[in-house]
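Would you mind keeping the following structure in view while I ask a few things?
And now, subunit A:
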Amino acid sequence: MKLSVRTLLKCSLSLLCGANAVSAAEVQVAVAANFTAPMQAIAAAFEEDTGHKAVVAFGATGKFYAQIKHGAPFEVFLAADDKTPAKLEAEGDVVPGTRFTYAIGTLVLWSAKASYVDAKGEVLKSGDFRHLSLANPKTAPYGAAAMAVLDKLGVTSSLQGRMVQGENITQAHQFIATGNAELGFVALSQVYKDGKLTSGSGWIVPADFHDPIRQDAVILTKGKNNPAAAALVAYLKEARAATIIRAYGYEL
Partner candidate 1 sequence: MIGEAEILLEMSECARTGVVTMNRAQEKGIHARFQVRYPGFALDVDLHLPGRGVTALFGHSGSGKTTCLRCVAGLEQAGIGLLEVNGECWQDSAAGVFVPTHKRPLGYVFQEASLFPHLSVRRNLEFGMKRVASSTRKVSWGQAVDLLGIGHLLERMPDNLSGGERQRVGMARALLTSPRLLLMDEPLAALDLKRKQEILPYLERLHDELDIPVLYVSHSPDEVARLADHVVLLDQGRVVAQGGLVETLARLDLPTAFTEDAGVVVEAVVGDHDDQYHLTRLDFEGGSVLVARRPEAFGQRLRFRVHARDVSLARVPAERSSITNVLSAVVMEVVDADTPAHVLVRLDASGTPLLARITRRSADQLAVSTGERLWAQIKTVALLG
Partner candidate 2 sequence: MGPLDHVDLAAIWLTLKLASVTTVLLLLIGTPIAWWLARTRSRLKGPIGAVVALPLVLPPTVLGFYLLVAMGPNGFVGQMTQSMGLGTLPFTFAGLVVASVFYSMPFVVQPLQNAFEAIGNRPMEAAATLRAGPWDTFFNVVLPLSKPGFVTAGILGFAHTVGEFGVVLMIGGNIPEKTRVVSVQIYDHVEAMEYTQAHWLSGGMLLFSFLVLLALYSSRLKQNWRG
């Protein structure tokens, strides 16, 4: 297949102008890092089904909050928690009535090594690992949930010197994936696809070990008049999106 110069020119022109068709529109979306993989699949399906294009930025929820407060051009926000969207709503940065829970996160204690983590997470009490990785509990919901699990198991103080924190759940995963931490708490979506772990070994933490990790989405004030923004939020509630979300290990 050959791309002609003209096609390339057309493509870049349409990118520059930002709109390529009358009915199809673009929507700028800020998405929590843990939702990266499912969102990529959903964005593709969304464009296929509606013709609208979702331009997605992935990152930390706290960072997005600061950016949104300072005029970032996001129209839809898929947060990693329910607090941040609620705060934005209270502060009047959200189109009223659009907040909803698009996924409930599942925490997994994961190791890149096969059969390192047992089915009950006993390794936390007995293991001789040097580093346990988790997301910063102060800023990341998955980190807070991980701390709740450790508290419930009563191992928080015994593991104090061995915990290392990633700034977000992506980095927590990176520490484990590179072998620098033997195990750690990550989002199931990061290591799970089509109903099973993609690699390594893990203990899927039962939902009652911590407060549910509700991940809420909102349409931001900037997206008020963008039909694509409304379409995306509607699409997230449809069956095809739900299937994708579940396939990555989230609850609904």
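Throughout what follows, a contact is a pair of C-beta atoms (placed from the backbone, for glycine too) under 8 Å apart; a residue touches a chain by one contact, two chains touch by 3 or more; residues count from 1.
The candidates were selected such that all candidates are chains of the complex that A comes from, given by their letters.
Note that the structure is predicted; figures quoted are calculated from it, not measured.
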Which of 1 or 2 touches subunit A - same complex, any copy: 2
As the complex stands, subunit A meets candidate 2 at residues 60, 62-63, 65-66, 130-131, 133, 136, 138-139, 163-167, 171, 174-175, 178-181
